[in-house]
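Below are the structure tokens for one structure; questions will follow.
Missing here: one protein chain of the complex. Every other protein chain is in place.
And now, chain A:
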Amino acid sequence: MFQEPQTFQHLTDPNYGRPGKVQHLPLQEITRPHIDSFNYMLREGLVKAVQDIPPIEFALPNGQKISLNIVEAHVSSPKIDQGNLYARTLDVFPSECRERGITYRGRLQATVRWFVDGRPSGTDERILGEIPIMVKSEACNLSKLSPSDLVRRGEEAEEMGGYFIINGIERVIRMLIMPRRNFPNCMNRPSWKSRGNQYTEFGVTMRCVKGDQTGANIVLHYLNNGTANLSFSFRKEQFFVPIMLILKALVDVTDQYIYSELIKGKEEDSFYKGCIANMLRQAQSEGLSEKATILKYIGERFRIKLQLPDWVTDTAVATFLLDQCVCIHLSNNMEKFNILVYMTRKLFAFAKGECAAESADNPMFQEVLLGGHLFLMVLKEKIEGWLGSLRYCIERKAKAKGQEYTLNQASFNDACRHASEVTRPMEYLLATGNLVSKTGLGLMQAAGLTVVADKLNFFRYISHFRCIHRGAFFAQMRTTAVRKLLPEAWGFLCPVHTPDGAPCGLMNHMTATCQVVTKVFSTVGLPKLLCSLGMTPIDGPAPGNMADCYRVMLDGRILGWIHANAAQDVAVKLRMMKVKGINKVPPVLEICLVPKTPHASQYPGLYLFSTPARMVRPVKNLALDAIELIGTFEQVYLNICIVAEEAHEGLTTHQELSECSFLSVIASLTPYSDCNQSPRNIYQCQMGKQTMATPCHALQHRSDNKLYRLQTVQSPIVRNKMYDYYGMDNYPMGTNAIVAVISYTGYDMEDAMILNKSSFERGFAHGNVYKHEFVDLRKISREKSRISLMFGCKPGDKRVEGKLDPDGLPPVGKLLTAGEPYYCYINVQTGEARVTLYKSQEAAYVDHIKVLGNDTGTDEMQKICICLRIVRNPIIGDKFASRHGQKGICSQKWPNENMPFSESGMTPDILFNPHGFPSRMTIGMMIESMAGKSGALHGLCHDSTPFCFSEENPAIDYFGRALTAAGYNYFGTERMYSGIDGREFEADIFFGIVYYQRLRHMVSDKFQVRSTGPIDQLTHQPVKGRKKGGGVRFGEMERDAILSLGTAFILQDRLVNCSDKTMARVCTKCGSLLSAQMEKPPSALAAASFEAARHWVCKICGRKDSVVEISIPFVFKYLVAELAAMNIKLTLDVKPV
């Protein structure tokens, strides 16, 4: 299994650093689900959604019935107004949006048609607004550009896209876990009991999703009296209807037919038969037996809720309701009937304990809500909203004009001008992640739908696109069941890459190989194909005893029956066609044959899924020796081996493509992660995302708030295969540090580590922080149209002479310190110059300044962006970490001569305390140390992919031998001498090369000191917060500690003297703190301002001699005043000591 060591092939390539002809595919795959789903939205999605919007119908005062609908809509790529005279091209590119802090958006155009009294009366093309465009989607101006063209446009050569640019900030739509669409799930939810009388915890739920990705949930509840009610929601309101009414309202069939459909194969079950008969009888007794009467009955009751025009009949209302709420994934009523029959059977089987519960927390029954799909759902609703606002505009005009108002082109245009637009709501969604929706879109959350794609380093950036969140709702849940790592998640969600702490297990990341289906495949031919394989159509004759048959379900549609004996064969044949791509079987078809077992297992059947948004992953099909994409549900019923040796003859059908295929992109980059204790790998996934590294290459073309950059980065000597696969050398993250594992001088206790001062002085872990600040003079002047402020300095202005350039801006390269002039602008009218000072306490260099224009190209020097560079070279208190979850704080920078030195005269860069190893068991780090050392000695880079070594061929032996070959100790240790006294150590020191990351947590951002400073207005106590110069809270626990030590002086110092000590006056006679008042001195007396001349009088006692001065905490005075306001008097008993 072990592979030959590699060389630094990528780095030593003569073309390294030059943009290639095409982009690196593995990186593009990372954002694939985002981009493809957005492309789907642009192409089919929008068309389908627009078609699905029901026409808006209303009547004008003159009696005309108006109907408005949208025929077609499309999105164009981002462009500026044609009126711009200066632009070289009208295309807008993302880098401009980032630099200027604007939104990258394209126009949404729609064709609106209106009918008067049912006659088509006109169509018109309207612009509904501008919607954010996903970078690198088909509507993006970058979509087809080559790497060198991308660089020319101010992008990364390997730009992956997948995000939106909103006000200059890159935001990603989070992927969310959703219940698997179009599959009835039997679930046990105790909370359902409270839904009404007789309700039980048993139910079958289904999330039905239409072709345009909008979904609606239905639940079939089991009631204690042996009946079932269907619940569905309309505009966030829940409704319950007996299932029999729905069944009968859907199709016009006899009770006998319904009865026989429901009990097929369960003829023996007398209880079940009784229940069905009972439900049918109930419907009869209500007088509801015909389809027409039932529709009328339902229509009457729902009319008010649906708000349809008056002329729509009750029957039409009920039909509309069934269309919009019940099994919306199907358009045919007979199919709806069939699936509801299936649900009823499943529900009763479940309630009777004949089949097992299915869990919503199981990845088997989950899919992903993709960015593009969410975007489409929201956009559809906003377009509907636009249509609604159009109606409102027409109605308002008509109301004003009364009878004579008619709808024609002119009046329509007029109304359109006043209609709302979709620009702002869509931007709001992406900018805040908050969803404003009438229906709620079937989501469990309305906030946190988007996140900033933070470009801290490449790891963090990538993981935003691979992250799947379970939903904000579950974060509040007390139970931990949702966070559990289930075996079904194997290969789809990474077990390692999840944060520890609050979002643990809720925020997961897709594995490197996991994909999400975004393409919609046609399944028209599948029913026919299945029939040819041996399926009996649903309306055909039974293929034998129904009890021995499986139902065949495709995307929530019951296709037919299949005999248990033939089922396995059909599944195998179908799978063969899927892999080979014959008979138009989609390559992502999920074929799940759930067999009957003697136990109460999952409800049996042959379930097929072809819908998008499912997670799939490639594995090798052993029988066909080809790659097959399998889904989460399917995987449970497949037998997959990891390596060929463990395959069982006749049982194993599939094999993993690699042993690491269960790891996410980030987790698969941890070296020797198979040798580490598992939590350490989890920590590394977190720390990798907090590392200072190379955030991007297009630094000059960005205006991010804060960017961290490591100056001296290196390519790791020890790296996983995935490192080269993803071309991580373009964004290196750390330094190959020489690490000695030694407890030296005591400054390395408790995870502290010692840095070699000389290494630091030679550039070890040097870094900068880039900060961008926008200055918008229009915002300062609050002038929209004319220019009243201009950047510039007045000639001879003493304040800025030699400090700012004549254009009012600091010269590039200048070191700014607190209190120096930052920029200067002149009021054009008054000629007055205003200098703004640099406020931050941290000195910064001016890196570059961008002068920003506006869309029309007419604004001159109104908005600028100053990029500041803050030097952040390592100092004591900065955080470092190896790639094994071993973090530490730099506690000391020892001079080189104090460092221990080896036989060959080497001194380490980092001293790592050996106590870090025993409890953490990061053996991987030790192996890395040896591998790094031998790699450096032999001029190789070593492969550290997990599982490439085995018990028979252990890594330490391999590297031990490599070290011996270079004349070093087999165990990776070296003889060392103390740098301080020069004697040889009694112990051998483990000495090698470990790749170290510098984390972004730095003392410079965190230290907090205060002697005196701002205080709170009300209590006179120090304020909190580092930014405000506040203090650190000295709380109850700290107080207890000081009390227990008996150090009273410190206690008084902390709680009184350094806090809110005040001198107050109290009357010794009446004991009041509030009654002492200063006697007004005669106005003639100029000496009134002197303390000595002041006289204090107790207003109650009227005495001067009884007032004494005492020192108390100010809050006490405040308390007394508050109490007085409540009519409580507090008296003090004051005696001289």
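Please note the rule applied: a residue touches a chain if its C-beta (ideal position, glycine included) is under 8 Å from a C-beta of that chain, and two chains touch if they have at least 3 such contacts; residues count from 1.
One rule holds for everything that comes next: contacts and distances are computed from a predicted model.
Missing chain, UniProt name from the options "NADPH:adrenodoxin oxidoreductase, mitochondrial", "Probable Ufm1-specific protease 2", "DNA-directed RNA polymerases I and III subunit RPAC1" or "N-alpha-acetyltransferase 35, NatC auxiliary subunit": "DNA-directed RNA polymerases I and III subunit RPAC1". When the whole complex is considered, the residue among A:384, A:427, A:590 or A:847 that touches the unshown chain is A:847.
Within the complete assembly, A:895 is the residue of A:895, A:939, A:954 or A:1025 that touches the hidden chain. Set against the missing chain, the residues A:796, A:918 or A:967 yield one that touches it, A:967. Among A:457, A:735 or A:768, the one in contact with the hidden chain is A:768.
Contact between chain A and the unshown chain involves residues 711, 757-759, 761-763, 766, 768, 813, 845, 847, 869, 871, 895-897, 901-907, 964, 967-970, 975, 977, 979-988.
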